[in-house]
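Take this structure first; my questions come after.
Shown here: the complex without one of its protein chains, the others still in place.
Labels A, B and C are assigned to the chains in the order they are written; within every chain, residues are numbered from 1.
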Amino acid sequence: MSVVVRTIARIVLPVGLAFGAYVIMHGHLTPGGGFQGGAVVASLVALIVVTFGAERLVRAKTWFSVVEDLGALAFVALAFLGIGVTFFRNVLANSGGLFGASVPLGPNPGILNSAGTLPLMNWAVGFKVIAGLGAVVLLLALFGKGGEGEDG
Amino acid sequence: MVTHAPVLAIVIPLLGAFALPLWGKLRRELRDLWAIVVGVFTLVVALVVAVKVLGGGEVWVYTLGAASPAAAVVQGGFPIRIVLEVDALSAFMGVIALLAGIVGLVYTLQFLREEEGKTLAMSLYLLLWAGILGLVYTGDLFNFFVFFEITSIAACGLIGYRTWESRPPEAAFKTMVMYTLGGLLVLLAVGILYGEYDALNIAYISSKVTGGLLDRIALGLLLGGLLMKAGAVPAHMWAPDAYGEAPPSATILLVVNTQAAIYGLSRVVFTLFGGVLATPGVGWLIAAFGVLTIVVAALMALVQKDLGRLIAFGAVSQLGYMLLGLGVGAASLMTGAGFGQVALRGGIFHMINDAATVGLLFLLVGVVQRAAGTKELSRLGGLGHVLKAEGGLFLLGSLALAGIPPLNGFASKILIYESSFHLSPILAVLAILSSILLLAVVLRAFHSVFLGPKPSVLHVERTQWGTILAMGTLALVIVVFGLFPGFFVKHLVDPAVQALWAGRADYLAAVLGG
Amino acid sequence: MPFVVCMLLIAIGLFTLLVRRNLIKLVIGITIIENGVNLFLVSLGYVRNAVAPIYTYAPPGASRMVFPTPQALTLTAIVIGLATTALMLAFVVVIYRHQGTLDGGKIRELKG
Partner (left out) sequence: MRRWFFAGALLVVVAYLIGAAVWLHPFGIPSSSEMDDYFIANAQKEVAANNVVTSIVFDYRGFDTLGEATVLLAAVVGVALVLRRAVR
């Protein structure tokens, strides 16, 4: 791709990364969440593939699959936190500890340290979606370019 | 931990599938060990569910994320969270999924080859297994759709497993289109029901349905989507391709997957709309689809030149028998005629028989293909000289498929013939004739594969012990279920039949209380 | 009226499935149906003169909120649709590699 595209992409990448992280982090307060933020970041993978070529990311493929599995495992582990009561019980909410602040009822400015397991699950799902969608984009882009053939 | 058994039965294979690729990156032996551990744990947990529900006769409700598993409803008497609801029918389907899943897993461990992507295929296999278990255990309509899609995607990934050949990706694409379309119809119906009653719980919606026009439209969409997934005849094009091209260890789960669609069908007809179906029209419709499926698939099996596709059409035809049983049962539900119960007993008993019989035949197709390098009937022959035990098993499976006494296929088909004769003799006659036709077809296949002169240029690979173990288990099921059908009908099938026939009130009361 | 529009979108998708033979266009048809269903789902929860179901800086005067459940369901359905589309496109890519064509009429090896 031309210099213009590459320069713009270099500017957009950190901004997009920050925006994706913001969307994931504030999922329990504002519109957004793990899936949406993950999709924002995964679109950056597509941007890299288009601008710089997929060959640059061949080695990232393994990392993507590892991160995706870890994200899914973390999600299940967070759901297992509540197994003392029921599976998927939100035990951290209103507990006073990590993400355990109660929120005032009605419209309010929002407290980041609230909502129990929700922010953690947002992060787990966020990483999972980044890695998953990134891997799909990468696999489709690398297909037929000699990058395939790796098992697992 | 016993109180959490229903959810653990779904989550353990899911967890196994998530972690499997990581183990595969470390060491392959660890990965196989992990798969075995996951299989054993799932077996134990789901057996706990089955024993408690089938033996104790209760409906097991598990509310995810509530203050206690039994607290399904909130103040005001309506459920808000996802509820897993295991009644006898769900538990029975869980037993089928367990049988097929464990056997397929044992077979997979040795049958698939490393260089062909065994890790990924095993991961998808566990996902499909978890999806089927979730599909039959859930008591929430949208959750049902989600598991429907999990099974669809995992199944299609497995069908496209042999990606270096040209036919499997095509079969997988075709299957994917049909599955997705079916899933979207189901989702649309869920949306309509949600818009009408502002609820997603099956029991709660069932207590509210009025049988108005919207309900009928939703019922039609659900029937359409589920019949597409089940592969009943107007939408059967994908099924033989999928069964024929998927790796055999996955095919046994694909068969259970279609049965799970039939489970969904019976859940919709008997539970969700069980209170308002005043006309036997729906039952007749399902029975008609069933007979059409039986006849068309048996005729199509006649002209097949590929062993896998031949067995696949046999499998599609077996599916018709289950639909026929369910349809006859639904048609006579309102009149309360006794033969409806017999029909349901036949249809439900046939599910487990079909899983064992068709599963065994597909596993054998895999062995034959591995041994002879081809599945085409014209190029096969004389394998009985080398694969003696396999030949015997194939004959056993063929006879059971065609419903010859004293094997298990006969035990369930006779119930279906008998009861459908009461509803309309033509149904029974068509079903019996197709069964005879099928017998001719499978015997011809047996003849052309295993009999004949010993082929001169044949490098036959020895069958591994794992595959023998898997096939032996299924053969044991076929013989034992055929010899002692009374025992199994009484303890496995009858609770499930009662859950459909008279269990709607219990199903609703288990969630809503009172 | 918006419900009718969603249903028409679904009808357009079904029409695409029936008349088109190109595999990519089949995938597009399925995506159109998917979008129709998702649009239908999310429009089910609309309430007149209501605000989004989020309390952070919610307008103080607003009395009603839009139904949150359909939005959650649609979110799930969208991701599932995305996953199916990705898998179908992968199949199309492989089929093209094998057959050299995307015409569904020409590549039906599996007849019956």
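As a convention for this text, a contact is a pair of C-beta atoms (placed from the backbone, for glycine too) under 8 Å apart; a residue touches a chain by one contact, two chains touch by 3 or more.
Remember, predicted model here, so these are calculated numbers, not experimental data.
Visitor: Given that one chain is not shown, what are the shown chains it touches?
Guide: Over the full assembly, the chain not pictured touches A, B, C.
Visitor: Which is it among A:Met25, A:Val41, A:Leu57 or A:Ala72 that touches the chain not included here?
Guide: From the options A:Met25, A:Val41, A:Leu57 or A:Ala72, the contact with the absent chain belongs to A:Ala72.
Visitor: Looking at the whole complex, which of A:Met25, A:Leu44, A:Leu57 or A:Val129 touches the chain that is not displayed?
Guide: A:Val129
Visitor: Pick out which of B:Ala130, B:Ala239 or B:Leu438 touches the chain that's been left out of the picture.
Guide: Missing-chain contact among the listed residues: B:Ala130.
Visitor: Which chain B residues would touch the chain omitted from the figure, given the whole complex?
Guide: The list for chain B reads 7, 11, 14, 17-18, 21, 64-65, 74, 76, 78, 80-82, 117, 120-121, 123-124, 127, 130-131, 134, 142-143, 146-147, 149-150, 153-154, 156-157, 160-161, 163-164, 169, 172, 188, 192, 195-200, 212-214, 217-218, 220.
Visitor: Residues of chain C in contact with the chain that isn't shown?
Guide: 1-4, 6-8, 10-11, 14-15, 18, 43-48, 53-56, 65, 67-69, 71-73, 75-76, 79-80, 82-84, 86-87, 90-91, 93-94, 97-98
Visitor: For chain A, which residues touch the unseen chain?
Guide: Spelled out for chain A, the touching residues are 27-31, 33, 35, 65, 68-69, 71-72, 75-76, 79, 87-88, 90, 93-94, 100-103, 105-106, 108, 110, 114-118, 121-122, 125, 128-129, 132-133, 135-136, 139-140, 143-144, 148-149, 151.
Everything below uses one rule, namely that only the chains that are shown with their structure count from here on.
Visitor: Return the chain pair with more inter-chain C-beta contacts, choosing between A-B and A-C.
Guide: If we tally the contacting C-beta pairs, A-B comes out ahead.
Visitor: Quick one: chain B and chain C, Cα centre-to-centre, how many Å?
Guide: Between these chains, centre-to-centre, one finds 28 Å.
Visitor: Measure off the straight-line distance from the CA centroid of chain A to the CA centroid of chain C, and report it in whole Å.
Guide: The mean C-alpha positions of chain A and chain C differ by 22 Å.
Visitor: List the residues on chain C that touch chain B in their complex, please.
Guide: For this pair, the touching residues of chain C are 10, 17, 23, 26, 30, 33-34, 37, 40-41, 44, 67, 69-70, 73, 76-77, 80, 83-84, 87-88, 91-92, 94-95, 98-99, 107-110, 112.
Visitor: Can you name the residues of chain A that touch chain B in the complex?
Guide: 62, 65-66, 69-70, 72-73, 76, 79-80, 82-83, 85-90, 151-152
Visitor: What does chain B use to touch chain C in their complex?
Guide: 142, 146, 149, 152-153, 156-157, 160, 163, 166-167, 169-174, 176-177, 180-181, 183-184, 187-188, 191, 194-195, 198, 200, 240-241, 244-245, 300, 303-304, 309
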